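Take a look at chain A:
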Amino acid sequence: MRASLFITCYNDTLFPETGRAVVRLLERLGVDLDFHPKQTCCGQMHANTGFRGEAFSQAKRFVRLYQDAETVVIPSSSCVAMIRDQYPGLFAELGNEILRKDFEALLPRVYELSEFLIDKLGVEDVGATFTHRVVYHASCHGVRALHLGERPYKLMAKVRGLDLATLTNVDRCCGFGGTFSVKNAEVSSAMLTVKLQDVLATKAEYCTALDNSCLMHLGGAMHREYAGMKTIHLAQILASTETEATL
Partner candidate 1 sequence: MSHATPGRVSLDPRFAPPFPEAALIMLRNPQLRKNVGHAIDVIQAKRGKLVVEKTDWQELRSAASAIRFHVLDNLGAYLEQFEARCTAAGGHVHWAADAAQARQIILDLLRQENATEVIKIKTMTSAEIQLNPFLQASGVNVYETDLAEIILQLGDEDPSHIVVPALHINRSQVREIFARTMGLNNLSDDPKELTNAARTYLRQKFLTVPTAISGANFLVAETGTVAVVESEGNGRMCLTLPQTMISLVGIEKVLPRFQDLEVMLQLLARSATGERMNPYTSLWTGVTPGDGPQKFHVVLLDNGRSSILAKEKERQTLKCIRCAACMNACPVYRQTGGHAYGSVYPGPIGAILTPQLMQMKYAQTLPFASSLCGACYEVCPVKINIPEVLLELRSQVVNQERKQAGRVFDLMYLGLRIANLIFATAWGFHAAQRMGRIGLRFFTRKDGWIHSLPSLGAKWTQTRDLRGLPQQTFHQWWATRAKEGK
Partner candidate 2 sequence: MKQPVESRQLILDRIHAATPAAAGDASQLADAYAALPRTYIRRSSLSTSARIKLMIHRLREYDAEVVESTPADLPAAITAQLAASGRHLFVAPPGTPNKWMVTSARKITGLKWTIDHGLPIGEIEKAEGVVTAATCGIADSGTIVLHHSATEGRRVLTLLPDYYLCILRASQIVETLPEYFSRCQQPPALATYISGPSATADIEMTRIKGVHGPRILVVIVVRDDK
C-alpha cells in the first residue's frame, strides 16, 4: 500500500509532531509513505475568507502535485472537506475542463486519516497504547462535511488503556472557524469558553481531535488559563505504543 502524505500548511509549520506521528503510525501498519516536498496549502483559508481566485491557484497546485499519487492521506478533516466540497465548484467556475477532469480522477483517492485507516487499510486496532483519560472533540468538518461517524470512536476503542470520556454537546462548534477566530475574535472566544466548560468537565488529561486547528484554539485557552488539560492530535495517540510514547 503506497500513500502520499499531504501534511497541510499549518501542521507543517506549527504541529510537525503530528506529522511525525502519522509517519510512525502508517509505516508501522506497513504503508509505503512518501512526501511531496513541494506541497504548501490546500487553499481553505483563502476560500473560506472569500478569496476564491487565490484559493483556486492553490487548488490547482494541489491537483498538479498529486494527480499521479496512488492515495493521498491528510491528517486534517477541514482540508479534506475543502478538497471534497469546494474544489469542484472552484474548478467548474475558474478552471478548465482538463483540470476539472484530473481533479475528478484524483478525488476518490484523497482520504482523511481516520478514513484511510478504517476504509482503505481496513484496520481498527492500530496497535496503540495510550494509558490516559481522553476526551474527543468532534470537529465540525469531520462530523458534518466528511460524515466520519463512528470511525474515530472505533479507532479509539482499540487503543489499550485509553479511557474515553463522554463529552456533552459533542458536536457543538468550538468557535475556531479559521479566520473567524480573528475577524470575530470575541464571539469566537465566547464560543470557546462554552466549549471549554464541557471539555474540562470531563476531567480528562487530554483533549484530542482529528484537526489541529480546533486543538490550537482549545489548547491555547487551556494554556492561558492553566486549565491542567493538554491537547493532542488523534494521530499521536494512535502512534503511541507501550515502548514509544508520542507526545
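Candidate entries met the following condition: all candidates are chains of the complex that A comes from, given by their letters.
Criterion: a residue touches a chain if its C-beta (ideal position, glycine included) is under 8 Å from a C-beta of that chain, and two chains touch if they have at least 3 such contacts; residues count from 1.
This structure is a prediction, so every number in the text was calculated from the model and none was measured.
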item: Chain A: touching candidate in this complex (1 or 2); value: 1
item: Interface residues, chain A side, partner candidate 1 - complex; value: 7, 9, 11-17, 19-20, 23, 35, 37-41, 43, 45-52, 54, 57-58, 61, 86, 140-141, 144-145, 171-173, 175-192, 194, 216-217, 219-221, 223-224
